[in-house]
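What follows is an incomplete set of chains from the complex, kept in their original frame.
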Amino acid sequence: MLEAQIHVTLKKSVLDPQGDTVRSALATLGFPGVTDCRIGKFMLLRLAEQDPAKAKTQVDEMCRKLLANPVIEDYVFRITEVAG
Amino acid sequence: MKWGVLIFPGTWSHQDFAHVFQDVLQVEWGYLWHKETSVAGYDCLILPGGFAHGDYLRCGAIARFSPIMDAVVRFARNGGPVMGSCNGFQILCEAGLLPGALLRNDSLQYRCRWVHIRTERRDTPFTRTSRPGQVLKIPISHGEGRYSAPPQTLAKLRSNGQIVFRYATPDGQITDEANPNGSLENIAGICNEGRNVLGLMPHPERASETLLGSEDGRVLFEGLLAGALPR
Amino acid sequence: MHEPSAITPDLVAQHGITPEEYARIRTILGRDPNFTELGIFSVMWSEHCSYKSSRVYLAELPTRGDCILQGPGENAGVVDIGDGLAIVFKMESHNHPSFIEPFQGAATGVGGIIRDIFTMGARPIALLDPLRFGPLTKGKSRYLADGVVAGIAAYGNAVGVPTVGGELCVSETYAGNPLVNVFCLGIAPTNRIFLARASGEGNPVIYVGAKTGRDGIHGATMASETFDEGSEERRPTVQVGDPFKEKLLIEACLEVMETDALVGIQDMGAAGLTCSSCEMASRGGTGIEIDLARVPRRETGMIPYEVMLSESQERMLLVVRRGTERQVMDLFHKWDLDAVIVGRVTGDGLLRVKDGERVVAEIPAVALAEEGPVYHRPVRRPAYLTETEQADLSGLSLPEKLDQVLLDLLGSPNIASKQPVWQQYDHMLFCNTVVEPGSDAAVLRVQGTRKGLALAADGNGRYTYLDPYEGGKLAVAEAARNVVCAGARPLAITNCLNFGNPERPEIMWQFAEAVRGMGDACRALQTPVTGGNVSFYNETLGTAIFPTPIVGMVGLLEDIAHATTQRFKAQGDVVFLLGETREELGGSEYLKVVHGLEVGRPPALDLTRERAVQQVCLEVIRAGGVSSAHDCADGGLAVALAECCMTTPKAWLGATLTLPGEMRPDALLFGESASRIVVSVRPDKTESVRAMARRHGVPCVELGMVGGDHLMLRGQGFSLRLSVEAIHWAWGTGLSRALK
């Protein structure tokens, strides 16, 4: 069975207050050595499609249409074969 | 003049707009369900606040694909007035009718409170009866209202005069303290180039009766009610 | 999960069923139960669902009144407010789930109580969230408090029900066991109230909403156990709330209720499908047959036991008139919700559960829902009381800087402004909120009428610890006083009774006394109890929380124009104190914050006096000319007066006041004598205020005048002067400073 692993991250230029807050929370917790923290989304999609090439086209379209917002986000994905 | 109030699954401010239209302004109005495909018969469309589709993934991301949105886009392209408040603003941005995006508040928390916004432009159908620089006392209620846009977009908004409202102090100063969510340049509301599509995070319907603390929100309806639109 | 091959005594014990209870189960069935049936009995007869320890006491609470349309026994109480409208309200706890996972625990608590309200045909329009945590300086308590507040915000805001008030109290006693109580109120036409009844043999039973997973199996049983070190392992799958789905359910159910298809409806809360089906059948005097094979599922391989006990959220069970099933299901599908016929109403009084053709459980519904065990558990007055009552407070040292004490109190988490909490909640949706959080009670207007509703939640665990009977009384009195200060006549209450392990006689005694106190106060103030919730086993490692009964009070304003807030409004207004100040420092916030003591007796409460004070306050408000009204509670008179000064920022209003009384200054300033209200009135109204107080025999002293930007308090042996700015800073930032 095919699975798409999608990473959606905020564009570099967009402020990530959540990442900043986590970084400073880590510092308070005793991990001052985290110099940067960015938080994004990770999506796992199981696909009925069997053909990896077609799956790739489909997932790319899903990302462009819905899963990421090009104004603020970037995405990358990978299609892998997994046990059903 | 008939107002159409859209309902997406998860919308919750539609009843409040209906209340203002019905009981306060006493004007004609009707609901439009997101699965409808026509907005014929309506003169102005409202996209209300709420959590359409739970605001899952991103606010407004799923709602923009509702069947009715094609009709909304056509209506807007033909110059019809469309106002999105709160979630409605987020949907209009996702749908590409307005530029930019609304991100998580810089406090990372939801905020429901009174704010003041300064009217920056009176050349929209929604603000044309307001006073120059009029400061409105009006509530916000959102977790993701931080207006963001790439620098080129922002520059364009500025040069086209598309920034309609900015968060301000009660006496109209644009300060950091007056900014409740970290929006770029204190932006609280913008319009499209055609000036007929307005998006704002605050809730004008919640500020339409003195009993509730303010009537300032009514100015946003009164502009349209004041007579024929200059198209 | 696998079905065990035999029902062993061990297995029975693991289900929290005693040997005696097991014997009763055998008598009811005439045989041994199978595994599924054992699970069903265990949840239905758990403390949480059966109220086996509390029932005998709850029966003594007053539940009748002219305006009461539905008392305890249904999903929520119903009160007539005239104009063809009724309000439906109830409070519930989600303490244990919130301790395990604060965000989801609190969120699903909100979801659960909202379902109880719209199940009755009412549109939910307001939430209150009384919360108790350990000191916020402790990491774990901070984590819990942040998570709980965020969870309530996430669910309440998304589902679209404004949270208009609540409480936040911190004390060491809740460090190992936080309290998360949630109150919800809805509004419905009087002639369209729905009950959770299955009637009409042959009528279809429809399952609606989310799919069933393994969430929260044995949640009800868990709520009936104390926490110990092993709790982490026995943890069921945490229930995750989906406010979006709940919003769809609200709209779809209210829409179905406008047709004439619906016969009965109940949400699936604690004990899920089990509880909803057998209670509906039992109340309807019928039976129900359901087929688990038709139940929508989220996970594979679930056995009948799991399907019956799952506490997956956002699910409802409906009984509809035969022939309307298509119409009803179409309506749910319009809202993109699953709706499946899973069974039918029968005439044999049995809950019959099938898995396809196979019958997997068959139990008389009444036996499950109504005939659970009832215990008269032993009670014993706790030994600690002898010590706390005898504490001698006369030798207490008097702090030198009373102005600093006032600032310290104002900044302490229990008194400081709760705005950092309530600003995270939408509290304005529906355009009803006339008085926002931050005053004694929230006030909502009732659209289409001139009326208003005032809502408040109150309960003081320390008082109840020091004297459970008085604590119960005081909780009701303070809640009533709060709605009175908002200009409303107290109508009725719901409650949430948070206590330790009822199998301990001392706890059971605390419970019995507190309930007796509440009952007496409710009778005196004519506010019947419309329902509520008992949460026992609030203990960790053998230490119980302070007994904490929380009262949710609803009051009615005949005219919304009478809505009043606690803040001073105008320079020159005259300030009066209604009621009497005695030297009562026992159980006060002052004693705790300044002297680190939680001893003494709580303030004495004379219910006749309380009623008279409330009456005077209401009369003066209704007569007009009252600018503000504020009850004196935590922190006493000085704190109440300081709170009155905090008008909108930058528009400070101070006051110059003289406090009469011959007693220790700290007792006068910070003692918490009950039945006191501070009002400020227009100068031309002073005579009428005095006259009304006289008529009711209520002490009424003129303290001074509103004005300036300082609060000045003078009295025998003291004089203090603070700028309103300093007061505002201490109070306004207290909570955020505690959270730093």
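First chain written, first letter: the chains are A, B and C, and each begins at residue 1.
Everything that follows uses one rule, which is that contacts are C-beta pairs under 8 Å (C-beta built on N, C-alpha and C of every residue); 3 or more make two chains touch, one makes a residue touch a chain.
The structure presented is a predicted model; accordingly, all values stated were derived computationally and were not measured.
Shown is a single representative of every chain type; counted across the entire structure file, the complex carries the copy numbers A x2, B x1, C x1.
The rule we apply is simple: only the chains that are shown with their structure count from here on.
Viewed as a contact network, the protein chains form an open path, each link joining two chains that touch.
Work out the mean CA point of subunit B and of subunit C, and you get 36 Å between them.
The centroid of the Cα atoms in subunit A and the matching centroid in subunit C are 41 Å apart.
For this pair, subunit A with subunit B, the centres built from the Cα atoms lie 30 Å apart. In the complex of the two chains, the subunit A residues touching subunit B come out as 13-15, 17-18, 21, 66-67, 69, 71-72. Against subunit A, the residues of subunit B that register as touching in their complex are 57-58, 61-62, 65, 93-94, 99-101, 103-104, 106-108, 148-150, 182. Across the interface of their complex, subunit B is touched by residues 150, 153-154, 157-160, 242-245, 247-248, 335-336, 422-431, 433-434, 445, 447, 560 of subunit C.
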